[in-house]
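Okay, so here's the structure we're looking at.
Complex shown without one protein chain; remaining protein chains in place.
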Amino acid sequence: MGRRAKNKQDVPLPFELENKIEGKVTKKLNDRLKHEAIRAHKQREAALKQNKDSRRMQPPASPKDNERKRKRNTAPKPNKKITKPKVESEDEEEEDTPAAATILDEDAPVDGWDNAPIVSDSDGGIDSDSELESDEEAESADDNNADSSEEEFASAEDGSAAEAEIASVNEDSESDVSGSDSGSESETVTQKPLSLLSDESDEAESDDGIESYDEFDTDAEEDDDEAVTFRDMEKRSRKIDARRQMEAEMAELELETGEAVVEGERELFELPSEEQVELEKEAPLDLSQVQLRIQEIIRVLGNFAELRDETKSRNQYMSQLKRDMCYYYGYNEFLMDKLMDLFAVGEAIEFFEANEVARPVTIRTNTLKARRRDLAQSLINRGVNLDPIGKWTKVGLTIFDSQVPIGATPEYMAGHYMIQAASSFLPVVALAPQENEKVLDMSAAPGGKTTYCAALMKNTGMVVANDANREREKALVANVHRLGASNVVVCNYDGREFPKVMGGFDRVLLDAPCSGTGVISKDASVKVNKGPEDFIMLTRLQKELILSAIDSVNADSGTGGYIVYSTCSVTVDEDEAVVNYALRKRPNIKLVDTGLDFGRPGFTSFRGHSFHSSLALTRRFYPHTHNMDGFFVAKFQKLSNKVQVSEEQVVIPTGSGATTKQRKKKKGSHH
Amino acid sequence: MNYEQNLRRFEQTEKKPKLTNRLPIKTADGRLALPENSDEENDDISDSAHTDGESSVGGEQSAEEQHSTLEVDSDGDEDQEVSTRPSYTETKLEEQDDYVIEPDRSRMTRKQYIIAQQNRLAVIADAIMQDPDNGVKYLKTLHNISSDVDPRVKRLGLLTQLAVFCDILPEYRIRELTEKEQQAKVTKDVRQQRMHEEQLVHSYSNYLKQLFTASKQALKVFANPSADIETGIVAARALGNLINVRPLFNFRKDILSALVDIYTARLAVLRLFRDDVSGELSQNAVMLAAKRIKRLSYRVDPSALRPWLHLRLREELRENPEDRKRKDEEQRQREQPKRALHMSKKQAKMRKVQQDVDKSLVEAEAEVSREEREKWYGETLKQVFITYFRILKQKDNIGGLLPAVLEGLAKYAHLISVEFFVDLFQLLKKIMRGQHGVGIGAEESEHGEDLVSSRVGLRTALLCILSALHILTGQGEALNLDIKDFFYQLYALLPPLAARPQIEATQATWEETVRSESDLLFECLQLMFLGRTKVSSITRVAAFCKRIAECALCWPPKTAVRAIEFMHRLLIKYPALDRLLSSEEQAGCGLYLRDLDDPDMCNPFATCLFELHWLQIHYHAGVQAATARLLNFAKTEQKKHRL
């Protein structure tokens, strides 16, 4: 991340300057040269501006910038390293620009920049904003995410670095710390085939420049002033006044409408036509462009009535947006559709952004062997930086950074804790197994939830840990032994074979195999390898499993009769739909409160499907709202062991382990 | 008889009307008074005896009062009668010479006779005391009186002699005159003094012989039932007093041996030990006692060993800081090279004079030097321990002596040399478990797994543990002795102690107050857990803490308060125990094995100290207050932790 940027050599000076300069090119020198370039730019710009002045007013860019900044700040933090290469590239830019107009042409992107001139300008503008914002965000991100582990960044790093490389080549519209971008941008723009956009973008850029980095702009202006003659003075001052007035009006408008109005680009955003789309599909795109486009479309969709292009339907906007997002984030279309259906557009971005970043490492204290207090103390003594996760758990700790590998401390080896995601605590907390109960964990590997159950039960009763995958069972058994859970019996069945194998459990935990859309941050391959057939298969499996789980529970158990169904996926197909199916197929169950007081309630209706109203008792968790993996938890209570399928038929689900107590007990439901 | 109506009268104030045949007489005042007469025939002599007796009542009184504390109670009545005699007149000494004459026994009743003798004794005693130099001749008379047949008279005589001797004996030892000195020409005064001394010594020895015979006879009470025990007791007490009052006088060895033979004069011996500076006497006493005990095959009363607890061994053999300072100084002086300080002649002379003066000062102060003390006390210690060990090794009939021995061990254990420790430990362990007794062979001791055996008393077990701990805290730290067994034993003792209502009972005897079991228990706990070294296993501490809390519910208030305070101190010293105070964060699995007598394995962290809540509503305010303090402390501690 930062490492790369630091070690990076400064981009060599352009050919012309290299000859002029002898000796080492230090940063100071670079800066000086940059500054000179800025000055030259400003002069040229001033000249151009005088021409443009007559034509139109300069719309202020402040509201737009503010809006963008606001939007960006709510989204999860992007990689900070995105900025640094760009900084380098900035330098590169500045060197390039004073040389000659030709070089500016060389700045033109290798890829389809010329093919989409319209977009590029505004993209440039958007990009500049985004760069601005990303810079600022990156700074704040530095503060907050100081402790993300390296590995998680590795892959993202590659991606974004590549992104950055591409972006850097394109950057001629960077408004950077140097703040001279406005000049260069406008320069570039004017060189290109003029379009309606150019003026605006150009002004927008300059406005950007003025808005964000006033000091540099004033410098630039002062420089300009020096260069400019007295004759221009008057015009300049008029221009400034006009600008200010415009800003004031825009601000008023903004207050009224409550929405950021960007006059400059309202009508100017256009969806790419079909040919453009086709072309884009083949050739690799500029990611920053894409991002800008995404931002734009979101903005348009946010205020669709006013900002839309009359010719295009909402669907077209949406589809373009989806395409862009697939490209930008790396998802396949099917999954993108599914996920986009879940969120509002703005939130979707946050969700996707959150999936790019890893969640912090969390551990769970094994209360069979240690107390959280003592464990925290001994880990701190080893140089680990940690904190309790939150008020909702008494056994969880987040690890911010560590001098020793967390998975290899003596305390780990002694079984005092287990590395477990915070979201995995939730189903067990909801299940709340009591002492001396019989609990079934249908899909137990690698054993975090099983051992948590055993710890809550204080090694009494019995926990049956089942997993269909023999290979993963090894890890399960290892964890069970390491943590000292002596009441666990591990078996290897397909979950659907319960309750034939054994039934009459007090509680059942089903952490169903799922598509994993909630843990994309851990496993990015989910983005691409899930297709509709996967979903069909998975949902069918989940439905069968949940029925088996329900049938394995003994409703007449004194303390229990609960089933918890959870998945690490956020799609409605696997969550609410399955729960609803269970409610339909087994009238002897009902949903109860999970006992988790945070998390969003599940959907009671979705895209035309309506679910049972009690679905509101289920809970959904998202990475961008709760800082844990995407998760879904539902808790059922079984009311009676008999299922009335129809009025005549009374079906008693078979369970070889059904206790005699069950049979002897009278009909009717307790609880 | 109407019980209520009849007035009851004190015996004393009852004035029997005295029938008299005589006519009333006119006293010197002019008052008419009935002549008092005794109920005896011979009025004259008795009268005269009386009137004279009155005169010396004062002297007698004082003599009597001197040994009022020692008198056997049977004497009391008559003494009182005599002493309540209303008046006495002064008489001169010369008149009393008449009463050196023996009253005629045959012509008096016993009572009269006793009184007569009393008078005589009183007179003589007075005479002697007033003029010791001349009065020594009267000692013989006393002696004769004391050899009277009548036991009471004998006792009185002995007591009088005691009083007299106590007063007239000098503090120093009168040694035999050598031949040379006898022949040397001396002044009259000196010669007279020598004579006096000789006589004194002579009579003293006679007296002592009397005492010895009396006491020895008393000892033979088993063989000879008619022997005079009381006289013997009186004689013993007299001996004791003598040794206390004049420890340095002659014959003390003999006295000591006699005393030791009797060994009933505990108080005397105690005082002796306490006041003994040089240690020589203690050593003598102890050695004699040891021999005697051995002779008797240890069938002695435990109180025989009690005095040893008062030996000044602890203080004496411990290095006094002043002594050490002195030693260091001396060493330094020796090591220092003799710097030739140039002193003028005058100064040198002065210094020499000064040194001489110092030396004589030291002599004058008669300070017993450290070495001498060490020597004597070392000997004493050796004797003491030999006895203890012999007693301990006795397998039969040690029951009574054991507590005394153990207490002694507990007190002096740190003075034993290190080699004995291991053996001693083994022995203590065996005793503790009750495996050390009659008829316990090897097989039984294997099966006797029960830690708390009914054969051994709680007190004994506690004392064993205490001795072991004292040994350890002294020098035993050098050895890595594992006192795990003692921990287990104490842990196992806690429940029976909880059920023991007399836990606070202290036996207050006239010599000392024997420590109560409560005291012993807390001393053990103190040494075990609150000593300098931290106990290795926190599980053990927790187990003890839990059990003590349980027991505190059953104990009487004082012990309960001590228990709570002990727990408070434990919590301060071992902060890891706060797991016991929180019922939520329970790490670990399994149950708390309440009945298991093994502190390491009972899994105490699976439980918490819920007894504290019951103690908060205890009927005793002190217990409530102590518990409140403890809980407050716990709360503040918990607030410190944020996790």
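By letter and in written order, the chains are A and B; residue numbering begins at 1 in each of them.
Here is the rule we go by: a residue touches a chain if its C-beta (ideal position, glycine included) is under 8 Å from a C-beta of that chain, and two chains touch if they have at least 3 such contacts.
Here is the rule we use: contacts and distances are computed from a predicted model.
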**Q.** Record-based protein name (UniProt) of the chain missing from this complex, from "CTLH domain-containing protein", "GPI mannosyltransferase 1", "60S ribosome subunit biogenesis protein NIP7" or "Transcription and mRNA export factor ENY2"
**A.** "60S ribosome subunit biogenesis protein NIP7"
Q: Determine which of the presented chains are touched by the chain that is not presented, and list them.
A: A, B
Q) Of the listed residues A:Gly484, A:Gly516, A:Gly561 or A:Pro623, which contacts the missing chain in the full complex? A) A:Gly484
Q: Out of A:Val501, A:Val592 or A:Ala616, point to the residue that touches the absent chain in the complete complex.
A: A:Val501
Q. Looking at the whole complex, which of B:Ile386, B:Leu553 or B:Leu593 touches the chain that is not displayed?
A. B:Leu593
**Q.** Absent-chain interface as seen on chain A, which is shown
**A.** 378, 407-408, 410-411, 413-415, 438, 460, 462, 464, 473-475, 477-478, 480-482, 484, 486-493, 501-502, 656-657
Q: Could you please point out the chain B residues that touch the chain left off the display?
A: 480-482, 484, 536-539, 590-591, 593, 601
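Following the convention adopted for this analysis, only the chains that are shown with their structure count from here on.
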**Q.** Chain centre separation (chain A, chain B; CA means) in Å
**A.** 89
